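Shown here: the complex without one of its protein chains, the others still in place.
This part shows chain A:
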Amino acid sequence: MTHRVRSGARAGLAAAAAGLLLAGCGVGADPVQNPELSDGEVTITFNWWGADARTQQTLDAIDLFEQEHPNIHVEPQYSDWNGYWDRMATTTAAGDMPDVSQFDQLYLASYADRGALLDLSTVANILDTSALGDKMLDAGRVDGDLYAVPTGGTTNGVIVNTTLFEQYGVPLPDTSHWTWEDMERAATRLTEASGGEVHGISPFGSDSFSLTVWARQHGGRLFDEEGKLAIDPDLLAGYWQRELDFIDSGAAPSAAQLTEKVGLPLDQSDLVTGKTAMSFIPAGQFSAYQAAAPDYDFALVNWPADSDTEPGFQYLKPSMYWAAASTSRHPAEAALLIDFLTNDTRVGELFGLDRGEPGNPAFRRAIEPTLDDSGREALAFTEAMSDEVGETPPITPAGASAIETVLARYNQEVLFGESSPREAAEAFLNELGDSINAAG
């Protein structure tokens, strides 16, 4: 036992040393303007996270790309979300960041600010982003420079297991205009009707997307344009209080039961196993949930709100991005792959809605006839929401990439009664604020 642990520590130190030696040369090198594609054999690495279905779709897309460009070999690297960013940090520190990576808005500024990502204007001769429109591309800019191409956008929604509601004879309220009280009442009734077998709802947890929607619904915002924390501690305390209320009324499972599910992959979540009937999810993931739970019928509806809430609290969050490494030795080929992923409609057909509602309108037209029921429902939901979405807020600033980890920790303190929502909210804002200041 000691041996393993020690060798682990040693490996960590080795990584740190490698970082030290390489930090001096690699990261942040001056990129070449308009690089040329090579005629010879080139191998580039391509890195993404996701469930099995996405892995297969992406491997198929790579095959198409390699057929089109026989001299380019794409080496896939993929993993689950957990562990993806740890590995990204270590490989980047070692000067060995994959040429092309799937990115998330949580980490975009942290990596771009520190010079790890390729400024995509330097490869504009190869990468054509015109299909996406300026508003969409803005979500990939950091300090005005484009570092990442959004794949698409998604709003947040409430997924409802209608099978469970029917099974226990609990009517669903009118979800087109429902309040938090309506939701809690329906959820509590479901828990009671099932004798505690299932619970009505899985509350927010550590997801910063739902926190952002909550803040907007209550007239606030998480970050301002300068990348500083802008949320009122009362708003955050209210968010956690909402969760406590769900638990107290029996609408949601106990704190311990919720904690046990933290960090589990989608197919083991309470929603898929039928332990809870409602949850807050990015609409783009609706099909993934439906595919993982074929025995249940799911529906996707808008968030509840208080009766006096202004519309526009939902927004189109960039679901994910393609980015290239500033240390890439093949920026031209990396740009070519991103261009292919962004513009070739066959890729759109392969991916469907898995990476959000596509930002490229040609993709949307291409996939519409190919969608199954759940896909059509997700697309219909996002289109219906397009009237309701407001301005897209700024992305997570550098230094705040760990927001969901920190959020999860304080969330647990609140759930287990170790801190009041208000105390936890202030401590959370202090800790994350320090982290942002230190990075700035």
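As a working rule, a contact is a pair of C-beta atoms (placed from the backbone, for glycine too) under 8 Å apart; a residue touches a chain by one contact, two chains touch by 3 or more; residues count from 1.
Here is the rule we use: contacts and distances are computed from a predicted model.
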Taking the list "Multicomponent Na+:H+ antiporter subunit E", "Assimilatory nitrate reductase electron transfer subunit", "Sugar ABC transporter permease" or "DNA-directed RNA polymerase sigma-70 factor", the UniProt entry for the undisplayed chain gives the protein name "Sugar ABC transporter permease"
Sole residue of A:E192, A:D267, A:E413 or A:E426 that reaches the chain not shown, by the stated touch rule
A:E413
The one of A:N47, A:S110 or A:T191 in touch with the missing chain is A:S110
The listed residue (A:Q257, A:T392 or A:S420) that touches the chain absent from the view is A:Q257
Specify the residue from the set A:I44, A:A61, A:V74 or A:A89 that touches the hidden chain.
A:A89
Take the complete complex as the reference. Which residues in chain A touch the chain that isn't displayed?
1-2, 4-6, 8-14, 16-17, 19-21, 23-24, 27-28, 82, 85-86, 89-90, 92-93, 110-111, 114-116, 254-257, 259-260, 262-264, 401-402, 405, 408-409, 412-413, 415-416, 418, 435, 438-439
